[in-house]
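Starting off with a structure, shown below.
Complex shown without one protein chain; remaining protein chains in place.
On to subunit A.
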Amino acid sequence: MSLAKTKHIEQPTVLYMDGVSVSFDGFKALNSLSLFIEPGEMRAIIGPNGAGKTTMMDVITGKTRPDEGRILFNDELDLTRYDEAQVANMGVGRKFQKPSVIESLTVFENLEMSLKGGRSVWQALTHKLTGAKQDKIDEILSMIDLKDRLYEDAGSLSHGQKQWLEIGMLLGQEPELLLIDEPAAGMTDEETMKTAELFKELSKKHSLMVVEHDMDFIEALDCRVTVLHEGSVLAEGSLANVKNNQQVIEVYLGR
């Protein structure tokens, strides 16, 4: 807990990014980015292309190592010291922008694989499907509405269904924090609204960070919004607040 004492704020956080910088060949993708998310909070992240949204997720999930700064998870672990698998097992789930489900496995197999625990090679070899795991899969299935596609290949699902399956796989991991990259991309309006409802439901149990372009979707999420620009935070607040921020308007309209 020694790290927690050096935080700049008092309240507990699930994610605390402090002065994180990343550069690629001289281009600063993240420029001393600092932000924090409270336990159980849902946060929307917006920003123009190249603002550093995806890089931020890469840095949190251990894919990219930052040049500077630290990222505390639950006020104790510095995520910058771990790789993707370790970060995932600590309780950070990530959904990609492009739906990335395992296309040649069935919906069921995708979900089964996502269930928490049993990550070692030996455990995977001797894995058995227990009743508790089956129940968990059923529970997720009813949330993501794929019950009747259970034994179909994930590759045969529609785009929106794949997005949902991937969200289901995140839930299987039982993460504390979910990082979600453009979930509404390619979804119909109806699916988008359904997804927003689902996220609201999820935020009762998890902390969420949602990167999104779709303003209707963010409006439906009804949560705090952070605007990223050139690798750092430009503004933060309610959507209405942010929309009226002069700097934000310039960044979006000036492009």
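Everything that follows uses one rule, which is that contacts are C-beta pairs under 8 Å (C-beta built on N, C-alpha and C of every residue); 3 or more make two chains touch, one makes a residue touch a chain; residues count from 1.
Throughout what follows, contacts and distances are computed from a predicted model.
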item: Undisplayed chain, where the name is taken from the UniProt record, one of "NADH-quinone oxidoreductase subunit J", "AAA family ATPase", "ATP synthase gamma chain" or "Amino acid/amide ABC transporter membrane protein 2, HAAT family"; value: "Amino acid/amide ABC transporter membrane protein 2, HAAT family"
item: Residue touching the undisplayed chain, where the options are A:L105, A:M143 or A:L239; value: A:L105
item: Residue of A:M169, A:L202, A:V225 or A:V248 touching the missing chain in the full complex; value: A:M169
item: Residue of A:R81, A:R119 or A:K205 in touch with the missing chain, whole complex considered; value: A:R119
item: Touch residues of subunit A, complete complex, unshown partner; value: 61, 63, 83-85, 88-89, 93-94, 96, 100-105, 109, 112-114, 118-121, 124-127, 150-151, 153, 155, 169, 173
